[in-house]
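What you see is the complex with one protein chain gone and the rest in place.
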Amino acid sequence: MTFFTIIVRGLQRRPVRTGLTLVGISIGIAAVVALVGISRGFEASWATGMKVRGTDIVVSNMGSALAPKPFSATVRDRIAKLPQVADACAIYADLTSVEDASMMVVSAREWGGFSWHNLKLISGRMPHDAMEPAVVLGQTAAEVLKKKVGDPLQLETKELTVTGIVDGGAMVENGSVILSLALFQNITGNEGRINVIDIRAAPGLTEDEMKHLCEQINTTAPEARAMVAGEHLGNSQAFRFISAMSWGTSLLAVIVGVLGVMNTMLMTVFERKQEICILLAIGWKPGRVIRMILWESALLGFLGGIVGVVLGTLAVKVLETLPAIHGMLEPDFNAGLMAVAVALAVIVGVLSGLYPAWRSSRLTPSLAMQG
Amino acid sequence: MKLLLTPFCLALLAVSAHAGEPATDLAAKLGSMQQDGASLVRLKMDVRGTTKFTLQLQIKQRRTSTTTEIVYQVLWPKERAGEAVLLRKTGDQAATGAVFTPPNKVSMLDSSQMKEALLGSDLSYADGVENFFIWKQQAIVGTEMVNRVSCDILESKPGRSQRSSYSSVRTWVDRRRDVPLRIEKYLSSGQLVRRIDTTRVATNDKNQSVPANLTVSDIRHGSTTDLNGASVKHAVNFSDREFTPAGFMEVVPARSAAE
Partner (left out) sequence: MNDTNPHAIMKQPLPDSSATTPPALVFEARGLKKDYDDGRVQALRGVNFRITQGEFVAIIGPSGCGKTTLLQMLGALDLPSAGILHYRGRSIAELPDPAGYRAREIGIIFQAFHLLPTFTAVENVQMPMFETDRPELSRTERAVELLKSVGLGHRLDHFPAKLSGGEKQRVAIARSLANGPSVLLADEPTGNLDSDNTKSILELIIRLRREQNMTLVLVTHDLNIARMASRTVQMKDGLIVADHPAT
């Protein structure tokens, strides 16, 4: 028998209570995994979207809203003249309600620009020219809007035709309504306005050179801000707020878990008062009793963490199958997040065990003689 | 980008005031914020009554201190696309309007019809055009929590010359962010007719806190209408024709004045 056996037996003593506490803490950890995984996945999917479009630098003006603020389309030409800029593609990206879908990404791209090149036709065709009243839909967008090739799509004031369904290679691309920039500007009255420029840098630039190019772009175009692709979303106040909310909400759930573990461990100490006194009477040092309680609560946290990670992952998988959300989530359940969640659960366990452990160390061994 | 329901919401839930001001000053501030010039709003309207339907709307509005002109145009679904409502109110005069039903039916609205439903929703025509913050009687009648936010309750009552189907309107104003979080409209019998709630408040590009969504409840019929803003554009150039019975039948995009 090892000390760990004693820890495990402590938890097995009241299996129902241990189980319920595990459920409590695992719900908290599941919330962390689900909410933070979704929020990180959102960020990662934007980065993937940039990557598949071959974008090295994104020029935009992320404010407090989810989509960037518009600026003059002439900025694109100014930036394109910079020596280390290989290519530039002007975009108007919008998050808006389309027909009965509450929120869709509408991505209007400069006709002929490189941001069209990653789109692989699944069915139908690409628009013939910049002003053809046509859109192509990412495959997820087509599912959400229940559209097929040839269907009409009301975008702002115009009825357009869905000419193709495309695979964009990334969740953001597949969830987008994609059309020509000139057409979108025309139907929304935004002629001469864009809000994103995708930049392809000259081949072979190092990370430092890429950052230097961003600085050059920022000097050339003070209306917007150049960021290395993937970092730009983190610059958005709205995204940071969403991210903070994810952590905030899930930490609340964790606090509930803390109280649950603390309650369980306190009950354990009260119930096992005489047992603890016996251990003290037969020679256990108070420090060993403290370690026993802390290890028990840490183990409870660890198990809760493992169950929570599984629950959180499953919950998101179930969410993904719901018709209203289908295709909108691309959660990022990387090993780092899992490890952080389990570590958080263990820390929660240890913190919750501190007070019960302290209480246990205050017991006097002479109580063992009573009863 | 998107600040969801701005000017349109301002018509329903006005903005901005500062703590400690008397009721009339608060009302004047809310009223003047509502009259914010020409703007274009796009929103999605979900009506959840006996019949359930969703509309995508474009709203053009010109609001000055004396005149309010609004055009509601249905963009989607296809079978209702083109339906439009024109509303106009000048000073204390009764509101007037017109309704266009494609392909070519135009019906004029007189003041007695202002209580009727706007495009089948739980809002009345009057709700869209009426600015109760400029009514004669304004009083702060209490403080109450709405969604865990402490709000001052502003009570507005029309003067003799100001015609309205409501005898009083109460507005719960979050004085910290200067955002109305709830509006209740009462008949002369004291019966609550309509409640308008907002649960999401966002910050717009002018750093103003504005409602991002509205839920309009028709208390008598137990139905609700949800309004979710999609976009807003300020300082828009509208032609006078767009606010006439001849012009409101055409759905055209609006151009910003400051290009």
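Quick notes
When the chains are written out, they are named A and B in that same order, and each has its own residue count from 1.
Everything below uses one rule, namely that contacts are C-beta pairs under 8 Å (C-beta built on N, C-alpha and C of every residue); 3 or more make two chains touch, one makes a residue touch a chain.
Remember, predicted model here, so these are calculated numbers, not experimental data.
In the entire assembly, the chain absent from the figure touches the shown chains A. Listed residues A:L22, A:M104, A:L280 or A:L294: the one in touch with the omitted chain is A:L280. When the missing chain is restored to the complex, the residue among A:T74, A:T219, A:N334 or A:S366 that touches it is A:S366. Interface residues of chain A facing the missing partner chain: 1-3, 5-6, 9-10, 12-13, 274-275, 278-286, 288, 364-366, 368-369, 371.
Basically, only the chains that are shown with their structure count from here on.
Inter-chain centre distance (chain A to chain B, centres taken as mean C-alpha positions): 36 Å. By the touch criterion given at the top, residues 63-70, 94-100, 102, 152, 154, 156-157, 159, 186-193, 195 of chain A touch chain B in their complex. Taken in their complex, chain B has these residues touching chain A: 1-3, 40, 42-44, 54, 56, 58, 75-78, 81, 202-203, 205, 228, 230-231, 233, 236, 251-256, 259.
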